[in-house]
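Shown here: the complex without one of its protein chains, the others still in place.
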Amino acid sequence: MKIFLIVLYTFLLICAISVSFTKNLLRSVLTFMAFSLILSVVWMCLESPDLAITEAAVGAGVTSVLFFVTLKKINAFKER
Amino acid sequence: MKNSDRIREWLLGDESLYYDTMAVKSQSINDEQAAVEEELIKGSLDQKEKTFDTKHNREIRTVSVLYNILAAVFVIFIFVNLLMCVSYLPPLEESQKAVNNEVSQRYIEKGLKECGSTNIVAGMILDYRAFDTFGESNVLFIATVTVLILMRNNRKKEDGAVSDPDDRRLEPKDDIILQKAATFLVPVIVMFGIYVIMNGHLSPGGGFSGGAVIGAGLILYANAFGFHKTERFFTEKTYKWISFTALTFYCLAKSYSFFTGANHLESHIPLGKAGAILSAGLILPLNICVGLVVACTMYTFYCMFRKGDF
Partner (left out) sequence: MGPNLLNNYGQVIAMLMFVIGFANLLFHKNMIKKIIGFNIMDSSIYLFLAQMGYIKSHIVPIATDGAASVDQYINPIPTGLVLTGIVVSVSVTALMLSLCVRLYRRYNTLDLDEITTMLRKEGR
């Protein structure tokens, strides 16, 4: 169990670091979505499933959709 | 633009995200509006060139170098501080830590008896700390109102200046794959959301997660079938009615304790059998209210960003 948690923590760190080093916005938003999915699995390992459902539905779901819509709105301006 | 180029371009994350310029070109833009937009964008581009002429560069460069150095020092300083603090905290995963004091014992032992909900966390959130969750739902409502103020673009401008170009013209039309998937997925998602809300006091879940799941299902439905379909059942009026009734019911349900004394747990609402759906007194209706508020908030955020209106 401990090893699994350590592996998840390293994935979290990799996602957090890679978000700050990617130049492209779309890629950083996708990495952030992966970050909050892994975080939802970490909540399960920490024995709090309430947080897992909320983080998955809210963190990975709605926040990432808002980021994508903002990116689209900004690119839509740049297109014309 | 062949599909392979588009995928390669999307993978490399170049200019246009995942649809070629054809799809993005707006369908029904009239000439006068296009002229005003062109002039707006051209004006700000000239402004950008003016601000970055050579005179400014030297000053900007020195400021940014100084800023980077100071920021790096500050970040390292904070990191060392935090590490020092964490190293003095009590060891993790031990039960006799200071944090597992009598408060959590009180919640765990009395939780089942007093609120009747087997899920002690839900009992704690919606019965012992009901006002905190009430404030939380108000925070969501205020966030929706603020986003509405910022993103609303359909008010009639006096000087006829073009507001934010409406996003509906740009959305890809009738994507068959998405529609077929949505016809199957959306009912399952909404049903799962309702299940999570209804079983908030029995199994893990509750108002927040169930509402978020339903909100995500609505977003998928709006994405697949366009906003004309969702405007049939979700307009400004429905949002107003849902959030007002949910918040006022929550307030009325929990403010009786102002009259019946400080410890407002002795409500005469029967707690029912521990495992039944209708058990745990007021927790189920409160969960439904919080779930409705969260679902409406999540969907309204998406509506505000996409079409600046409900």
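Labels A and B are assigned to the chains in the order they are written; within every chain, residues are numbered from 1.
As a working rule, a contact is a pair of C-beta atoms (placed from the backbone, for glycine too) under 8 Å apart; a residue touches a chain by one contact, two chains touch by 3 or more.
Because the structure is predicted, anything quoted here is derived from the model rather than measured.
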Among B:111, B:193, B:217 or B:281, residue touching the chain not depicted: B:111
Contacts of subunit A with the absent chain, listed as residue ranges: 5-6, 9, 12-13, 16-17, 19-20, 25, 28-29, 32, 35-36, 39, 42-43, 46-51, 54-55, 58-59, 62-63, 66-67, 70-71, 73-74, 77
Contact footprint on subunit B, counting only the chain that is left out: 41, 44-45, 47-48, 50-52, 56, 60, 64, 68, 71, 74-75, 78-79, 82-84, 86-95, 97, 99-100, 103-105, 107-109, 111-113, 118-121, 124-125, 129, 132-133, 136, 139-140, 143-144, 146-147, 150-151, 164, 202-204, 206, 208, 212, 274-275, 294, 297-298, 301, 304-305
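Operating definition for what follows: only the chains that are shown with their structure count from here on.
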Averaged-CA centre spacing for the pair subunit B and subunit A, given as whole angstrom: 14
Subunit A residues touching subunit B - in the complex, by the definition given at the top: 24, 26-27, 48-50, 52-54, 57-58, 61-62, 65-66, 69-73, 75-77, 79-80
Subunit A-facing residues of subunit B, complex: 13, 16-17, 21, 24, 26, 37-38, 41, 119, 121-122, 165, 167, 170, 196, 204-206, 208-209, 212-213, 215-216, 219, 298, 301-302, 305-306
